[in-house]
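One protein chain is absent from this view; the other protein chains keep their places.
As written, the chains take the letters A, B and C, and residue 1 is the first residue of each chain.
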Amino acid sequence: MGTMVPDTRNFDAILGAIANEVTPLFGEGNVASYIPALARIAPDQFGIALRTADGREYAAGSARTPFSIQSISKVFTLSLAMQQVGESLWDRIGREPSGDPYNSLVQLEREQGVPRNPFINAGAIAVADRLVTRFSDPKREVLRFVSELCDQEVSYDEEVAASEARTGFRNIALANFIKSFGKLDNPVEQVLDLYFHQCALSLSCLQLARACTYLCQDGRNSLRGEQVLSDRQARRVNALMLTCGTYDAAGEFAFRIGMPSKSGVGGGIIAVLPDRLSLCVWSPGLGSSGNSIAGMRALELFVEKTRLSVF
Amino acid sequence: MGTMVPDTRNFDAILGAIANEVTPLFGEGNVASYIPALARIAPDQFGIALRTADGREYAAGSARTPFSIQSISKVFTLSLAMQQVGESLWDRIGREPSGDPYNSLVQLEREQGVPRNPFINAGAIAVADRLVTRFSDPKREVLRFVSELCDQEVSYDEEVAASEARTGFRNIALANFIKSFGKLDNPVEQVLDLYFHQCALSLSCLQLARACTYLCQDGRNSLRGEQVLSDRQARRVNALMLTCGTYDAAGEFAFRIGMPSKSGVGGGIIAVLPDRLSLCVWSPGLGSSGNSIAGMRALELFVEKTRLSVF
Amino acid sequence: MGTMVPDTRNFDAILGAIANEVTPLFGEGNVASYIPALARIAPDQFGIALRTADGREYAAGSARTPFSIQSISKVFTLSLAMQQVGESLWDRIGREPSGDPYNSLVQLEREQGVPRNPFINAGAIAVADRLVTRFSDPKREVLRFVSELCDQEVSYDEEVAASEARTGFRNIALANFIKSFGKLDNPVEQVLDLYFHQCALSLSCLQLARACTYLCQDGRNSLRGEQVLSDRQARRVNALMLTCGTYDAAGEFAFRIGMPSKSGVGGGIIAVLPDRLSLCVWSPGLGSSGNSIAGMRALELFVEKTRLSVF
Partner (left out) sequence: MGTMVPDTRNFDAILGAIANEVTPLFGEGNVASYIPALARIAPDQFGIALRTADGREYAAGSARTPFSIQSISKVFTLSLAMQQVGESLWDRIGREPSGDPYNSLVQLEREQGVPRNPFINAGAIAVADRLVTRFSDPKREVLRFVSELCDQEVSYDEEVAASEARTGFRNIALANFIKSFGKLDNPVEQVLDLYFHQCALSLSCLQLARACTYLCQDGRNSLRGEQVLSDRQARRVNALMLTCGTYDAAGEFAFRIGMPSKSGVGGGIIAVLPDRLSLCVWSPGLGSSGNSIAGMRALELFVEKTRLSVF
């Protein structure tokens, strides 16, 4: 980390080829169905966008179609909390891979209400609790933060947020469970209101590739020239994404793709190559691990074609 | 990966400074005591060695003192098995972080005798089973493989191996447990004989830094000019080291150090920076996570001083 | 079961002696503190009451002081549900001891939202769900049922119920968790409203000894001459009480006391000797297993003095 590495690859051709090659995967897997507002999405969509550290942008497919970013939002709320709260953030959140499913309560019980890491649901709820404490209008602040990251106004999909609030029983269980250990400072309803909204953020692949630029440039957002996190903090977010970012397939991701990544059940996946580029793929059909099938394949093709990887 | 990056840092000064700075940590932590032969080691020792991708070597402290490499051997037996067995190796071994302690039986029970990854004890025992099937004299082959990796004759510490065999009840339990699921092809005694010997390999920091050179050079051992693994395989070993290499502190390691690493209860830790360098630190005092305290601090200082990290 | 056994023991003397002997235990243990309304109870109270199968009643200490029956209510809602719902009740509730704490979520996750038995909190919540489905005013029906069992008007302590609703995060988590598996038919709020109220029932030892008379008389309530359950059903409730009735101390209870029993964190314990008698002890100070310390000792003394036990 530190030195920006210019890259002369023909990314236009590479992204186009990838978009082409993943077409046969459309229709495989299942669109997330646990909330009605997500279950309606047409499955045969795919987008990919990339932004290099020196500011060039590339895209293919439906790279400008907004989708529900879901768990990808955990990267942004974590970053905002690291920026605002500092080291005490980690008093109630671990940094280890969980080995259990992303929405498991087992680990929480064993470890007395301290989530294993900020990228499982329980961890993101604990992060949200800190933001609720920190801000008088936390939803507005998260919206502002993400909008600034991609240098464009973004918005919550209120229908998705309402749908999560009505049917997200597992997350309600998680939040109450943490609360029962005395490890949530704010009322469950307020914390979940923020959490359900952050999951309901709508962004496109291109916006997400832009939003992640601070993760491949030592914490600095090059679109607005702002230092979002210190270089050390940015490195830490990347480390967490690599070890814990893709549900219970983090090992498989590191193994097959080798880039810090974070996926969401909306079908999006962001990935970062420190000092080089950030990218985002999207396709709604999910595999058994909860990750986009075409999206994972696209990232794998990207690594094969560019031979880029942190390893 | 792919391009070798020359490095002009003054590693001599850096390693010397590190060796100096970790001195106050001597005596912290505890020497591994679960086998008598390890419990006798003097705790106030420290070594560090580094080999760059272009073949320069640096060392400080007791970098030439052989020590019991213990779990570091899992990297080498895994590599040998990947080379010899190919993809079918993964039929009975997962690639995900475990979230449970390195010698846990819980996960094995839940997943019917398939260890989560090759770096927990159960996984390494499953790897050993494949090597026992593959070779008529597996102990000799492992010795040959590791000797060639560091281009020097190395040996087993038979006293340590015998000590493990006498008192390694947890590992005997693990092997029999896997066997009870029908997922060990060879007699438990034979498999454990290999496993206890590989843990009892004696190497110095310098030998280990050399032995790992294939992991930062696309699978190629530059000392002997041999392709040990394909570049894709070498990348996979690195990915596994980063996500699963340091007991239940893999997240913390990625977070604080950001290099694929593998530690052993003998106090050694190897670490790799793809395309740049491999290094090894050693100090016998272990922290609660089973990793060398001075060794972890040394790696952290190395990252601080060089700003090198995969993230 | 079947033949009523007349008993000529001098229960007056026995209960009086027990009340005397447990006095030194006052002040040991802790009053349940997880809800403020319970934490206020004076700890140095003790009551014991007994009703024989042939209708004689005996009492000592504060046997007429009403207390919060808490989990003892699970016996009554289970009985009401068995009476009203029949065998389909068991579709979503197991009948095995859990081996995990009474408010654990671990087992629920492993078994996909099916509680191990009706006496852990999750199981009682699943029972409450069936009663909410069955009755238009389930709280009134439970009140009526329990009032008829002891042949006296009893009531909910609304302050305790409100206190549970405000702070019972673990139970809210449990109910939402079951709901997330699709195994709760009614809204979580309605189900918990019943559950929090049943726990807040106020009865005295004497009322509880009377209320349990159907469990030692083949399902027949002798106060009102009504068949509450079939003899087979009554036997089943007794079996469940013996194997699962006293939190994670059911084995210890069977071992030391040998009577089907059900305890509550209000400090009450009911116990039944089929064909002979039902009894109830109460003292607010709880031991580490969540059972009344003086209450358990009183039951043990009762067995020692009378040599009565199902074993």
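To be clear about the criterion, a contact is a pair of C-beta atoms (placed from the backbone, for glycine too) under 8 Å apart; a residue touches a chain by one contact, two chains touch by 3 or more.
If you're wondering where the values come from, they're calculated on a predicted model, not measured in any experiment.
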Problem set entry | Among shown chains, those touching the left-out chain | B, C
Problem set entry | Contact residue for the chain not shown (choose from B:Leu105, B:Ala162 or B:Leu223) | B:Leu105
Problem set entry | Touch list for chain C against the chain that is not drawn | 1-2, 94-100, 107, 116-117, 234-236, 238-240, 242-244, 248-252, 254-255, 258, 260, 274, 307-311
Seminar exercise, completed: chain B residues touching the chain left out here are 104-106, 108-110, 169-170, 172-177, 179-180, 188
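The rule is short, and it goes like this: only the chains that are shown with their structure count from here on.
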For this session: Take each protein chain as a node, join two nodes whenever their chains touch, and name the resulting shape: line, ring, star, complete or other.
Result: line
Problem set entry | Most extensive contact between chains (C-beta pair count) | A-B
For this session: Average the C-alpha coordinates of each chain, average all protein C-alpha coordinates together, and give the chain whose average is closest to the overall one.
Result: A
Exercise. Approximately how many whole Å separate the CA-defined centres of chain A and chain C?
Worked result: 48
Seminar exercise, completed: Rounded to the nearest Å, the gap between Cα centres of chain A and chain B is 32
Exercise. CA centre of chain B versus CA centre of chain C: separation in Å?
Worked result: 56
Exercise. What are the residue numbers in chain B that touch two or more other chains?
Worked result: none
